[in-house]
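All protein chains but one are shown at their positions in the complex.
Residue numbering begins at 1 within each chain, and the chains themselves are lettered A, B and C in the order written.
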Amino acid sequence: MFLNNKLFTFTFLLFSYAMSIRIFITGGTFDKEYNELTGELFFKDSHLPEMLKLGRSNINVEIRTLMMIDSLGMTNEDRQLIAHHCETAKEDRIIITHGTDTMAETATVLAGKIKNKTIVLTGAMIPYKFGSSDGLFNLGSALAFVQTLPGGIYIAMNGKYFSADNVRKNKQTGMFEELSK
Amino acid sequence: MFLNNKLFTFTFLLFSYAMSIRIFITGGTFDKEYNELTGELFFKDSHLPEMLKLGRSNINVEIRTLMMIDSLGMTNEDRQLIAHHCETAKEDRIIITHGTDTMAETATVLAGKIKNKTIVLTGAMIPYKFGSSDGLFNLGSALAFVQTLPGGIYIAMNGKYFSADNVRKNKQTGMFEELSK
Amino acid sequence: MFLNNKLFTFTFLLFSYAMSIRIFITGGTFDKEYNELTGELFFKDSHLPEMLKLGRSNINVEIRTLMMIDSLGMTNEDRQLIAHHCETAKEDRIIITHGTDTMAETATVLAGKIKNKTIVLTGAMIPYKFGSSDGLFNLGSALAFVQTLPGGIYIAMNGKYFSADNVRKNKQTGMFEELSK
Partner (left out) sequence: MFLNNKLFTFTFLLFSYAMSIRIFITGGTFDKEYNELTGELFFKDSHLPEMLKLGRSNINVEIRTLMMIDSLGMTNEDRQLIAHHCETAKEDRIIITHGTDTMAETATVLAGKIKNKTIVLTGAMIPYKFGSSDGLFNLGSALAFVQTLPGGIYIAMNGKYFSADNVRKNKQTGMFEELSK
């Protein structure tokens, strides 16, 4: 019942640090900042590089910003663009930072189009710049999940991973949960 | 060549959130605090529960403090105690927070004694209380690795995982690295 | 030309720590928090007690929340209420935490009504909870100014104090400045 297949272990360790990971940034709470003149939240640059540095990450990553938007404003066209970049990326393992509100929707779109890649969407409930963010925790878990999960589209939030076809954000609690258990 | 076995995926998702994880705390930089009267670093309580809350973790974990020590002062007896707790824990998936200086040594001891469990050691270079800690990132990655890696003893640091028999801390850089590549 | 009057010094030191200071809270950026479910900023409780504790303040203060509002929404009625509380407070030295947008306007109203008390308005450009706030710095300076300035209505921002009749917030820079120099 326990996953302890020798061949599996071997494959895992063999691939491990030849591994290169692509990170696509799409915005979301993760990267929001506070505009002290207007009192509003806005996007400037992504904090991903700073977060990876703080985490002393030593993994080979390529970061590219695709858009910097609130996920409530993400259109189907935006999702097609994300899917296109996932398809054409040379990497097989991809993290997408994304607003939490429509993260599950984007995961579904990707699940319909991308095969044979491990794609992990993650985000944050509190902006990284606000000091008490869950972003660093989520990034750490997303980086680990993307290295170890088999091909498929996943969401990494709340210390867990969810398959794209079995996840929703609970609007009352802000937590991600499985549709069925 | 890519891990996309249907059965594997199924097994993964089936087990996932029935999963219960044990966390053993042993001290290390992770949990150090600053004594403002003496100017020295010391241990009080573990920050693990606070960190899991900040990360909005929704995973079923059991936390137990085994010791609160600097890993340079960890004796063989201490390591036997940790191994004993790993063996007798009812959980198959265990995280150990540990000082980084002798983390690889403890991993080796555990590798010689524990079979058929996934054990992930992690820690931090900067105390969690100091604001700029890598601890939250490492905890997120350790939680993800412990859920997805096959049976074995691992170290999760710098966004990577290392097998117990192939890792050392580079004293010059503070980074963990493989002995051979 | 330098203020080094012996009698003055004597008076200062004599009064100093019999001194009791009143703090009135009215809201403003100072006390805003981030609602992770809606992505909006809101007011809950004041962070003043926590800030004074962090600053290891040992001054005798009485804190009272008069309102918890954005200063752009402050009405003349609100300002009359603040003035009333300043007049009837038993303390001669009063700090008011206030949104920066209309802080100068409230100072003007108070200057027209309160005599023989030292009243210092202060606030923040970044919420205290966001980690990179100027609030703690401003609170430290306001507490010092209120102990040392002669009777009058002042604004303490940007490390400076301004007399109520000679100050405005520069909307472009977010800095407070004198009307005339």
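Simple rule for what comes next: a contact is a pair of C-beta atoms (placed from the backbone, for glycine too) under 8 Å apart; a residue touches a chain by one contact, two chains touch by 3 or more.
Fair warning: this is a prediction, and the values are worked out from it, not measured in the lab.
*Asks:* List the shown chains that the missing chain touches in the full complex.
*Replies:* Hidden chain contacts in the full assembly come out as B, C.
*Asks:* Looking at the whole complex, which of C:T29, C:T106 or C:S141 touches the chain that is not displayed?
*Replies:* C:S141
*Asks:* Taking the full complex into account, find the residue in B:M125, B:A144 or B:V167 that is in contact with the omitted chain.
*Replies:* Checking the options B:M125, B:A144 or B:V167, the one contacting the hidden chain is B:M125.
*Asks:* Would you write out the residues of subunit C that touch the absent chain, in ascending order?
*Replies:* 2-5, 8-9, 11-13, 16-17, 51-52, 54-59, 92, 116, 125, 131-132, 134, 136-145, 147-152, 156-161, 163, 166, 174-176, 178, 181
*Asks:* For the chain that got dropped from the picture, name the residues of subunit B it touches.
*Replies:* 29, 34, 36-37, 39, 41, 70, 125-127, 129-132, 171-172, 174
Rule of thumb we're sticking to: only the chains that are shown with their structure count from here on.
*Asks:* Treating touching as the only link between chains, describe the layout with one word: line, ring, star, complete or other.
*Replies:* line
*Asks:* Take the average of all CA coordinates in subunit A, do the same for subunit B, and state the distance between these two points in whole angstrom.
*Replies:* Inter-chain centre distance comes to 23 Å.
*Asks:* For subunit A, give me the residues that contact two or more of the other chains.
*Replies:* 125, 131-132, 174
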